[in-house]
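Excluded from the complex is one protein chain; the other protein chains are retained at their positions.
Presenting chain A:
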Amino acid sequence: MESLNIYQNSYLFVIVFLFVALMLPIVALSVGRLLRPNQPTEQKMLTYESGMEPFQDARVQFHVRYYLFALLFVIFDVETVFLYPWAVAYEKLGVFALIEMLIFIVMLFLGLVYAWKKKVLKWR
């Protein structure tokens, strides 16, 4: 019962934050509109791009091959994320964690071998 109330009350914070998040842009923009002088020139109406004059469409197409590399990168990224805490806590975790990690690395290695053999690493 006690824990349930805590559980339900924690949503109160979510609602408060949701309210703040919604009100912030609405209030800031509408108050700004009331306070600021309105004198548009052509230069001011340009899209702001750190002082440069904007060129090109905002939507840029990347080559689809980047995604394959990105996926492979994610594999090794995740591997590092998992390996580092394990290495730090190795003394405590012991043999079981070592076996688990070996299985994990072997699985990732198989994935790398697969990608290599399927010529994912080649830019064709």
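Methods note: a residue touches a chain if its C-beta (ideal position, glycine included) is under 8 Å from a C-beta of that chain, and two chains touch if they have at least 3 such contacts; residues count from 1.
In the analysis below, contacts and distances are computed from a predicted model.
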{"item": "Protein that the absent chain corresponds to, by UniProt name, given \"Putative ABC transport system permease protein\", \"4Fe-4S dicluster domain-containing protein\", \"Glucose-1-phosphate adenylyltransferase\" or \"NADH-quinone oxidoreductase subunit N\"", "value": "\"NADH-quinone oxidoreductase subunit N\""}
{"item": "Given A:L46, A:A87 or A:L110, the one touching the chain that is not displayed", "value": "A:L110"}
{"item": "Residue among A:I15, A:M45 or A:V95 touching the omitted chain", "value": "A:V95"}
{"item": "Contacts of chain A with the absent chain, listed as residue ranges", "value": "1, 3-4, 7, 94-96, 99, 110, 113-114, 117"}
